[in-house]
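Okay, so here's the structure we're looking at.
Removed: one protein chain of the complex. Kept in place: all other protein chains.
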Amino acid sequence: MTEIPQNTSGKKLGLVIDLDICVGCHACAVNCKEWNTSGHSAPLPDNDPFGQNAEGVWFNRVHTFECGQGADSRTVHFPRSCLHCEQPACVEVCPTGASYKRAEDGIVLVNEDICIGCKLCSWACPYGAREYDGDSGVMKKCTLCIDRIYNENLEETDRVPVCVSTCPANARHFGDLGDPISEVSRMVEERQGYDLMPELHYQPVNKYLPPRPKSADYQSEQPKRLTPVAARPENEEAGGLFRWIDRVLTR
Amino acid sequence: MTRGYFEPIEEINTSPTISDEIKYTTCYMCDCRCGIKVHMKDGGIRYIEGNPDHPVNKGVLCAKGSAGIMNHYSPARLTKPLKRVGERGKAEFKEIEWDEALELASKWLSDIRKSDPRKLAFFTGRDQSQALTGWWASQFGTPNHAAHGGFCSVNMAAGGIYTIGGSFWEFGEPDWDLTKYMLMFGVAEAHDSNPIKAGLSKLKKNGAKFVSLNPIRTGYSAIADEWIGIRPGTDGKFILALVHELLKADKIDLDYIVRYTNLPWLVIQNPGGADDGLFARGIDGEPVCWDTGTNQAADARLAGVSPALTGSFRLDDNREAVPAFALMATRYLGEEYSPEAAEQETGVSASTIRRIAAEITETAFEKEIEIDQPWTDWAGRRHNKMIGRPVSMHAMRGISAHSNGFHTCRALHLLQILLGSIDCPGGFRYKPPFPKAAPPPLKPTGKADQITPGAPMAGPPLGFPAGPEDLLVMEDGTPRRIDHAFSWEAPIAAHGMMHMVITNAYNQDPYPIDLLFMYMANMSWNSSMNTAGTKEMLTAKDEETGDYKIPKILYSDAYFSEMVAYADLVLPDTTYLERWDCISLLDKPVCSAEAAADSIRQPVVEPDRDVRPFQSVLIDLGARIKLPGLINEDGSPKYPGGYPDYIVNHERAPGIGSLAGWRGEDGKNHGTGAPNKNQLDRYIENGCFWEHKLPPEQHYFKHANRDYLEYAASVGFIEASNQIILQVYSEPIQKFRLAALGHGQIQPPDEHRERIEKYFDPMPIWYPPFEGEAIDTKMYPMHALTQRPMAMYHSWGSQNAWLRQIHGTNPLYINRKTAESFDIEDGDWVWVISHHSKVKAQVRLMEGVNELTVWTWNAIGKQSGAWNLDPDSPESKKGFLLNHVISELLPEKGDGFRYANSDPVTGQAAWYDLRVRIEKANGQENEITAPQFDTLQPPEALPKRPKILRYGRMYSRIQELEEPK
Partner (left out) sequence: MHPAYSVIFFTTFSGAGYGLLFLMGLFAAAQWIDPVRWFGFTGFFFAFSMIVSGLIASTYHLGHPERAWRALSQWRSSWLSREGILAVTGFVPFSFFAMGWVIFENHGGAWRLMAVLTILFAVLTVYATSMIYATLRTVRAWFNRHTVRVYLAFSLWTGSVWFNLLAHLFDLHTPGIGMIVVITGILALWLKRKYWMFLDTSPTWVPPEHATGLGDLGSVKLLDAPNTQENYVQQEMGFNIARKHAEKLRRWAFFTYFLIPWSLALITFESDPWIKIPGAILAVIMVMVGTMIERWLFFAEAKHTTMLYYGASDS
């Protein structure tokens, strides 16, 4: 039943996304599509793919925001996928139990065999992470690459979500956010990783690392500058070249 | 936790088999050439991922590469050779068999070759087989060949090659691991798509500072520690102001300058004389410096001399000469290069420029890097450390796509040189086979005596002129090439001028051509300026004869692009997953600073259509028309096996072939060696690439590193292992200027003299971009630019079902403040008007763009019906192409002559000189972009567009979806 299960292991698998180095290249989004359209939730169909309103099912999408105005505004690229919340209303509202959160690792999944396609879970998701496959009449979503992360046919090192392994900027990290000493948890610790819309109390597992503040020297009152070599009169005569005349340099 | 009948526990197979076979090859969704692993399952493509061992991408894939499957299965793929039956541009074709197609093509070609080979203009676009195509053109005997470099980034390439014997992208890269400060000029994506992303992330994680100069803040600039929204076309001014500051404060690496550059060389001072501004040379022609030790002129290349950097000296022949350094310092200490002067042009405050100057010198000299790695310099002297000046720079078309790009690029290298950060730890690093001599001793071929009907040309069509004598001009100084490359209009057009071919062919200037043969270039659309005009020229007919002005057009494409519609004969190519390719050291290799490398593509799936790989077709055609290099004595084809056969067995010079790996019968050599019939197998075993890692002592100072230079010479990268001296003062450039001043045999026609004299300055200069000077900037106050979207590749990404969901349309981006001053709002429709033409587009406001600049994504707009897209697709109705408002010619100045809209030195297309004004499209907001062109009808044989795409369904565990709902 879809009451949120007691997570016995305390394991919380999820992603940490570093907004400081995300260049907004969409690689994670497209690679996710490529992997998953033939993966656990296959297919991820595209309607009218070569027509006027091409739109398909994607588990990961990259937005671009501008923050602030004028000179000190900033552009931030913002990938968005399921955050595998600890309090996923998407699961609570599901009338069939098709939506569920795994006890063993906290991954939120849809059981397509019993989903009736009522879409209520997508209404319940504040983050727009659920995408409806009208073609097969079921809800689909990020699986955290469930068919990869435990896949014995893959090298240990390849057992990560494809959005992570493909990110050219290495801005995405996968791990156990339930384990305080895991690499991802430490990253979150050091970089003040944060939750999206904490006020809604979904308690996302995925964390975002904020863009770093601009370096201090930027826009300072008295900016650095080089001090010209003291202009001696003879220096001027030589068109300012005098200072190099007595330099002995060997090749 | 128990789950009852109502909620069955989902049985998840967490270890599905991913592939029954993995095939390695090289991605071709762009020019970056990453290694890929293609997972094959049940005869289909399950998944394409990056090859973790590959030197270029180390396992990652970008958005384009990840969407490769969608290009491979695109409904725009051509299916059979096409012969035009209707009027050009209408895309009315008849499908024909390959035999007929090849018969026809070879007839056209051999007729031309027998009469006048120049009447073949053979130009290629985004291809990666220029080693083959260039060689084929020389074999054919036409000088009229080039790839797309002329409209791409030749300023960057030539500026670098003539200065440091290398450049960015294929030629070099920043030292991502060690750099502590990076300046990036005008880069949106660049060719090194993945390496740059990986590098920037490394650099930022290392706490280095990353500064991006770019009028637009997207992509890389968005993650920069400091974004400087410089005004387009003014980087030269900015860079030379930094030089000014460095000189003033004497914060330059004099030891580096003396050891590695030609700044100590003596330059003859003889105003008005034929030798003015040339290097003083000794009896053997060696450049000389003034040795302060012996107090006399000495061979400037000798180790141990102590050259004077300033002062004026009398040579034995009584001529006066000064060190180039003095000329350089005197010029850039001048007030015209002060930060204040720069502020006027660049819009960047003088204090910012000063601060940057302080920051880079502080990093270079106070944060100097020492690596305990002994190395031996060119003179055999052992150094026990490698000293690094950890300031790196990278630049691309933001600098090169301007009419002042060549000099701006040289200015950039000058700055790097003064900091001593060329090929040192933390600085810029060459990628083998670079550095080469600046410039390399390779000359363009195509003079009268070099062209004979029915015979090959002695050398390659392209090269690096070292003076007027190397130009390809008639006695009267008019061009010899159809694109006017290597003429007085663009003497150092080292990559040709593809963007002028159609215009010149139409004007029959300098002569009419008979066949325009193109490959992989969408020249009736996004790769041409003045698109509408180009379409007219392609279809224009001669009044009397009624024939087309450009009589025949032969074209190879893999997809139903806009250009296909203009071909008389279309040779359908395979997709990148269906063919052999060769990324050769003779072309644009995939080396890294620490390794020489090359790679191949192997077919991973069989074509399901009647198409053939273009390179094999080209080799076939060559054999049919009996090109010497392509037939045996008995006239039989030399490479019956097609391209793979050629890749393995063709030798450019004895022992040197397309691939450097596993050479020699036994495959034990690399670089040079006899052909090895198993070479391709070795490549495949190794993941389709070959890599030779340089030993640590060769990692830096390659231009002066004896071990490296000897290695490079031994494998044929360079002619000899001499030190490669950085040419800050460029004598070849000065030679052109002297010609303009009336010296020497070959001089420019009078109408060109002034221009040559002005722009052939042996040291970097800055001048305002041409278009802005030629028009009334009050009428056209704004700059208009395009940028590469990271998730699209030029025009060919739009047929991709996934990528076009990301970029289906392109707005015109305007600075919010600026828009408010025109009371333009988000979503308004506006006209973008240039001196040449106008386009209608929809506005999106943004903060992160220079206030005088508008921009859009490149090549998103499509002609209705092209690419087998819905005629009303967003690409054609909401998307637009900025190219319509860019003229390939500059406005005429009095005498009626119109120069190409290009750099005066290299002929680089000046895309980003564009000036426009913005007007609200009042009352005309029919919410469709303009101009619109006739809808193209795809050939019948192309598949119908599916209503829904279910890629991967064959791998789905749920198989109940038989019929589409």
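Here the chain labels run A and B in written order, and each chain numbers its own residues starting at 1.
The rule is simple: a contact is a pair of C-beta atoms (placed from the backbone, for glycine too) under 8 Å apart; a residue touches a chain by one contact, two chains touch by 3 or more.
On a predicted model such as this, the values are computed, not experimentally measured, just so you know.
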item: Which residue of A:A103, A:A124 or A:I245 touches the chain not shown here; value: A:A124
item: Candidate in contact with the missing chain, chosen from A:V62, A:A169 or A:L226; value: A:V62
item: Sole contact to the chain not displayed, among B:V288, B:L571 or B:M846; value: B:M846
item: Touching the absent chain when the full complex is considered, from A:K12, A:H40 or A:R80; value: A:R80
item: Residues from chain A at the interface with the omitted partner, ascending; value: 1-3, 19, 26, 29, 52-58, 61-69, 72-76, 78, 80, 89, 91-98, 114-120, 122-128, 130-134, 136-139, 194-201, 208, 210-211
item: Contacts of chain B with the absent chain, listed as residue ranges; value: 4, 6-7, 805-809, 844, 846, 874
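Rule of thumb we're sticking to: only the chains that are shown with their structure count from here on.
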item: Partner chain A, residues of chain B touching it in the complex; value: 1, 3-4, 6-8, 10, 12-18, 41, 46-50, 57, 59-67, 69, 75, 193-194, 197-198, 200-201, 204-205, 209, 217-223, 225-226, 245-251, 254-255, 258-259, 264, 292-293, 302-311, 325-326, 329-330, 333, 351-352, 354-355, 357-359, 361-362, 790-791, 799, 801-806, 808, 816-817, 846-848, 868-870, 872-874, 945-958, 960-961, 964-965
item: Residue ranges of chain A touching chain B (in the complex, touch as defined); value: 1-2, 5-6, 20-27, 29-31, 33-40, 42-52, 54-56, 58, 64, 66, 68-70, 73-77, 96-97, 100, 103, 109, 111-114, 134-137, 146-147, 149-154, 162, 165-171, 211-212, 214-215, 217-218, 223-229, 238-245, 247-251
